[in-house]
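Here you go, one structure.
We show some of the complex, not the whole, and keep each chain where it was.
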Amino acid sequence: MELDLAPAGLARAVEELPLVDHHVHGAVTLDLPRTAFEEMITESDRPVPDWMTQFDSQLGFAILRHCPPVLGLDPSCAPEEYLARRARLGAAEVNRLLLGAARLGHLLVETGYRGDELLGPSGMAEACGAPADEVVRLESVAEQVAAAGCDAGAFAGRFAEALHERTRTARGLKSVAAYRCGLDFDPAPPSRAEVADAAGRWLAAGGRLSDPVLVRHLIWTGLERGLPLQLHIGLGDPDVDLRRADPLLLRGLIELAEPTGVPLLLLHCYPYQRQAGFLAQAYPNVFFDVGLAVNHTGARGAAVVAESLEVAPFAKLLYSSDAWGPAELHYLGAVLWRRAMLRVLGGFVADGEWTVGQAVRVFTMVGAENARRVYGLG
Amino acid sequence: MELDLAPAGLARAVEELPLVDHHVHGAVTLDLPRTAFEEMITESDRPVPDWMTQFDSQLGFAILRHCPPVLGLDPSCAPEEYLARRARLGAAEVNRLLLGAARLGHLLVETGYRGDELLGPSGMAEACGAPADEVVRLESVAEQVAAAGCDAGAFAGRFAEALHERTRTARGLKSVAAYRCGLDFDPAPPSRAEVADAAGRWLAAGGRLSDPVLVRHLIWTGLERGLPLQLHIGLGDPDVDLRRADPLLLRGLIELAEPTGVPLLLLHCYPYQRQAGFLAQAYPNVFFDVGLAVNHTGARGAAVVAESLEVAPFAKLLYSSDAWGPAELHYLGAVLWRRAMLRVLGGFVADGEWTVGQAVRVFTMVGAENARRVYGLG
């Protein structure tokens, strides 16, 4: 539906609610030349071919549509003009403007990917004017344990200690199993001997942690730790085999983990958002979002959000931006999701299927309340 | 499109056509306390967590939107008010009101799942004011044969006899292979020796029938029986592994069954409705519906129905509600599907792509004629 036809009460609620971004990374602290900026607005890790620009994409058009006004320019200006203004203002001011404009109520910042180039949770909290807590990536903790020197037999114990230490104040854990070995792993916890064996191979060979035995061990140690566990699902960079990032592959793990009571949060899920919705209906411990997909589908975000509002109970869906790097992504995540939800929920009202009150309530649940309950944010 | 903008001729046809619900279960005969009611409006078999209510879902909102007026209340009243009225009226009156309001022309009632808690075909016929015939679940017949006592070598013969006996007046058969072993089974009929062997293991072990050899044997015996064969596809309760409920897995069976001339009816199919449409275009013996998915997607039902109207010839699509239990589901199935079809077909007309006459004809085919032809309902 057209936004200016949306019910006023819903439009106001959508505008005013401070969102809880339950899965986000830091904003980049460096100034970005055009090439670097373009490389950060795609999930591809390849150089941008000289016959194209990443601005010619839904995400590129969305940046040019929504971000220039925050920096004092007209909407849909040329990329050159936008980047020139961005450079003139400097990264710190750009971050302050865009992060502030996202109007967030709370952030859960995942720090495990190139975190040293980015604002940390406290920097994000300051720039956003909202509390920020940390989500700790399991694989990063394990790799730090390995980097610090550890023998195979000691690995499991050392990892458990390090995880405990590292998550004293954290609100959640994250696994990138989808990147490391695909989600078609044996869901059962591996035995201590298997873990020691796999750890021995890994510590000898070096490199990143990708042995499925170790990935499973990290997840099960995480489940024992008891914090809500985020799992990367669906689209990402070319490192992901999208076939092996289908959330339905997690059925075994979901069932085995159910008695622990730990919430499992399926992130992004595109193009498997309907499959994620099915799991969220079937299993009390499954939650999901369409995070990253909203930014990357831009003007099509409402279509993706709508598919996330099909079979899952409304208590099981959350908001996230999964923004990483340019603060445009943190801002856009919020803007595009607000607009998408207003279109979709406003459409249900216009169709005579929902009341305005129901639409406001669902927006509030998904935009903030569900995350506050799951992570205990108060 | 907005319903009051739909072409009048189409709106009238949609309103007036008595639908053939080709796959439905009985309405529950007991009064339902709130917990029981909530547990029957989700496919989850888990207790409803105390931090949520199943009314906060597309199906819950749809119930509150459309059912209160049938019971004399305002639309979108509170769940408490609705359930209080429901309790005051009593199950028999609620069933009479809601089932009558569905305006059905014929029902095919599948009796194989907890049938003793539900109205049977004759009770449904009476409450709906329309003829009702039976669809017999293959697995239930086999389990009755086992329960009656049977040895392994006699199982195949006893099952064939029982099936013949049990389906004297039935209009169709149903298989829940998707629940029992997944659809990735060897499509060929098993040998007599394999069946005896598998029957021996099953009869000794007890429990429900789930050995793929036996599932296949039931299907092939069903194909010999010659009645149209319904197959559960796609979403269902947590007992289903959704990855193994993809209709594309049935390609081998479809091709092997083609010479028998038996219609294969793929039920629900969500989120694989496009895959089902492809099979329905490719193979003359394949038909499908989006049954259960329309109720569970509520305000999004038009999106699902629209995807079912893509590549399949219009002679291959049927209507069903797959309602089970609360008569709200039988009524809503019809209401939501009517509204979804009116939106989608009316949209094709408004777009200048279809004529009103074409839209009326497709509605009539899918809503009644296709089922009458496939099942020989006259």
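Chains: A and B, in written order; residue numbering restarts at 1 for each.
FYI, a residue touches a chain if its C-beta (ideal position, glycine included) is under 8 Å from a C-beta of that chain, and two chains touch if they have at least 3 such contacts.
A quick note: this is a predicted structure, and the numbers were derived from the prediction, not measured.
Can you report how many copies the full complex contains, not just the 2 shown in place?
Whole-complex copy count, per this file: 3.
The working rule: only the chains that are shown with their structure count from here on.
Give, as an integer number of Å, the spacing between the C-alpha centres of chain B and chain A.
Roughly 37 Å separates the two chain centres.
Where on chain B does chain A make contact in their complex?
Chain B residues touching chain A: 2-3, 42-44, 46-47, 49, 51-52, 54, 56-58, 61-62, 65, 76, 235, 237-238, 241-243, 270-271, 293, 296-300, 303-304, 343.
Help me check something: in the complex, which residues belonging to chain A touch chain B?
My answer: residues 246, 248-249, 251, 255, 274-275, 278, 281-284, 306-307, 309-316, 348, 350-355, 358, 361-362, 365, 373.
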